[in-house]
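The complex is shown incomplete by one protein chain, all other protein chains being positioned as in the whole.
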Amino acid sequence: MRGRRLYLDGVSVVFDGFRALNNLALVVEPGEMRAVIGPNGAGKTTMMDVITGKTRPTAGIVTFGDLDLTRMDEAAIANLGIGRKFQKPTVFDALTVFENLELALKAPRGPIACLRWVLAGGGRTRIEEVTTEIGLTDRAHDRAGILSHGQKQWLEIGMMLMQDPDLMLVDEPVAGMTDAETEHTAKLLARIAGKHSVVVVEHDLDFVRALGCKVTVLHEGTLLSEGSIDHVQNDPRVVEVYLGR
Amino acid sequence: MRPARSVMKRIIVLVLLLLAAMPARAQDAFLTALPGLGGGFGAQVEAVERLGALGDPRALPALRALSEGRLLRLADGTLLIRDGATQVNAATGAPQQAAEADTQRININNRVRGALRGALGQLQIISPDPDERFAAAEAIFRSRNAANVPLLEAALARESVPRVRERIALALAASRLVASDPAAKLAGITALGATASPEARSILLEARAANADVLPQIEAAVADIDRRLAIRRVAETAFQGLSLGSVLLLAALGLAVTFGVMGVINMAHGEFVMLGAYTTVIVQDLARDIPWLQPWSLPLAVPMAFLVTAAIGAAMERGLIRHLYGRPLETLLLTFGVGMMIQQAVRLAFGAQNREVISPPWMQGTLMLPFDVPVTANRLWILCFSLVIFALILAAIRMTRFGLEMRAVTQRRAIAAAMGIRTGRVDALTFAFGSGIAGIAGVALSQIDNVSPNLGTGYIIDSFLVVVFGGVGSLAGTLIAAFGLGVINKMLEPWAGAVLAKVFVLVAVMVFIQRRPRGLFPQKGRAAEA
Partner (left out) sequence: MDTAQPSRARLGLRAVMITAVAILAIFPLLNQLPADNVFHVSDFLVSVSGKWICYAILALSLDLAWGYAGILSLGHGAFFALGGYAMGMHLMRLIGPRGSYGHPVLPDFMVFLGYQELPWYWLGFNHFSFAMLMVVAIPGLLALVLGWLCFRSRITGVYLSIITQAMTYALMLAFFRNDMGLGGNNGFTDFKELLGMPLNTGAARISLFYASLIALVASYLFCLWITGTKYGRVLTAIRDAESRVRFLGYNTTSHKLFAFVASAMMAGIAGALYVPQVGIINPGEFSPGNSIEAVIWVAVGGRGTLVGAVIGAFSVNGLKTWLTSAAPDLWLFVLGGLFVAVTLFLPKGLVGLLQGRAK
């Protein structure tokens, strides 16, 4: 079991009077898989932004192990071992699938190191493994810009795998995927968890059920309910939020 | 009206009577004193001073001639005034020609020259022309002679023009300063101390050595003047800064709409300003032959410039810029190219040299603001004009249907479109609106800047910095940034020079933008985060 514990407490984010997060608390243990659900505007993406350094919290504690994430920038946080798959896939269109993965591969990140970089056998093997995993082997040397939406989703996941992070934040991984692909993704994530901590944000409750992990429900930027999928589905507050008052 | 006019008539009659009586009484004295001008230096000084004190207008030509070396003496002592080729008798004023060989030019020395300066001043102080009285007070102020005190007191009592009064009071104070009577001296010091005049200051500083007894009073008076001068300097800098700020504001306002509100970078903005200035020239030329229209050519140019540049702006938006939305760097290059072509077209059509723009009478001249700050009328007009335009833009955006649609489209294009707003039309109108404002700015700037094809080049960088410094999308920020930068620039100028002050401001804004990339008044909210 490797990695560190992700700890959020009392986190608030205020945009011009609007509280995107309100006194949010969340703990993810090393190796744990966690699903985060909630209606639109519940603060799921903002929570990921706070963890990855994109948004600075107005108040609250965000730590990874004993490191204060609120004092670090995106690059430093990524290098700590926190990877993120974005809701809207943003791959580098001008580069090939292979090159996209190569950029994500864990390696020294400075300009000089990149200038002197030579892709060694180990790295190449790893890229090939991941290319196979995400089913893009025969497209490895196509430009990412010409991939379909679903393939870009896979490439995003692949780039996150290449980083080999301790904690993976996965934002809506199965949006736009076929049922078969959804199933494949669920299996993939289940396999990853255990070695890595994984936080999955998803709307698709069937997918969340398939993950079979602890579920956190957010509503209006705050923690509404936490527990197994059956527990939260029977929680009257969750029902009220999802079905309306 | 009628009673007032009859009172005036009576006064005039009275004055005429007095004037008629005066020479009769003074004639003897004038004729007795006059020959002294032809004597030795001592006699000359005495005669000059006596003539000066008499206040007889006929002494003026003789004294002037003496000071300018045009007073001639004949062997019999008769004095002649040479005026070009003709000569007149100094006593009678009648023409009297004398042969070159018979006349002798009367020389003077510095002591006589000093006396003459005072005497001429004394005589001119009764002149009917206020400008001459002003000059006389000035001369007496410089000559500083305690003997002038009674004359000045009398002059002050009858003076009615404020400007001249002030000058006479200053001369009186300066003359009292050199009086032997300690009370008069103190009164002089106090009066000088009450001014804001650098000359009064230097006179007081000079007087320190000779007046050890009243030194504390002098020091206090100097300190008083210094304080007033400092206030005036601050007021002056403030006005100059605000004036520069109004120019920056005018130049930047159009950009605050196209770039700030709409997000379209328009490098041809400066050329729109230039087109506005040329519209002013054209309107002025057209109005030249229509007399009743002539004074209104400038106000008329404002809507004309708006229409011209707005039309060009709309055409540019629909024809070119529209195809590049979401690609700001390409838009930047494209609009730069368009600006280049507009500039060259104007250069070919109107020539590269500066075009003259005539200011209407009400924009000419200099006004005095509080604290003795002189301002040119056109600067003051432009300052007011910029604020009016600002208010109108704000009103247009906040209170009209067009403003509402404009804000809706720029904030959430898709939703605005879904609500039935024709976004394309709104884009074109918004861009035309911003361009039109640039044209209006051109009308105002034509009054203070050279109207030439590269008029706009000088404004584009400043305008961008103002908009970015104020916070993109915030009109109030643009206002404050423009005036703030104007004032800072003028504050730096005295000790950095105009060019270096500008460089400092540029560097400061660059550093500021780096500290706060969203400017003074950032747009808040989630949208700004993306």
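First chain written, first letter: the chains are A and B, and each begins at residue 1.
Here, a residue touches a chain if its C-beta (ideal position, glycine included) is under 8 Å from a C-beta of that chain, and two chains touch if they have at least 3 such contacts.
Not measured: the values here are computed from a predicted model.
Q: Please pick, from B:G42, B:P328 or B:P374, the residue that touches the omitted chain in the full complex.
A: B:P328
Q: Going by the contact rule already stated, which one of B:L215, B:I290 or B:M340 would touch the omitted chain in the full complex?
A: B:M340
Q: Looking at B:L74, B:A417 or B:L506, which makes contact with the chain not pictured?
A: Answer from the full complex: B:L506 touches the omitted chain.
Q: Name every residue on chain A in touch with the hidden partner chain.
A: 52, 54, 73-76, 78-79, 83-84, 86, 90-96, 99, 102-104, 109-112, 114-117, 119, 141-143, 159, 163
Q: Across the whole complex, list the residues on chain B that are touched by the chain not included here.
A: Touch set of chain B with respect to the missing chain: 265, 320, 323-324, 328-334, 336-341, 343-345, 348, 461, 464-465, 468, 497, 499-500, 502-503, 506-507, 509-511, 513-515, 517.
Rule of thumb we're sticking to: only the chains that are shown with their structure count from here on.
Q: Can you work out the whole-Å distance between the CA centroids of chain A and chain B?
A: Here the centre of chain B sits 66 Å away from the centre of chain A.
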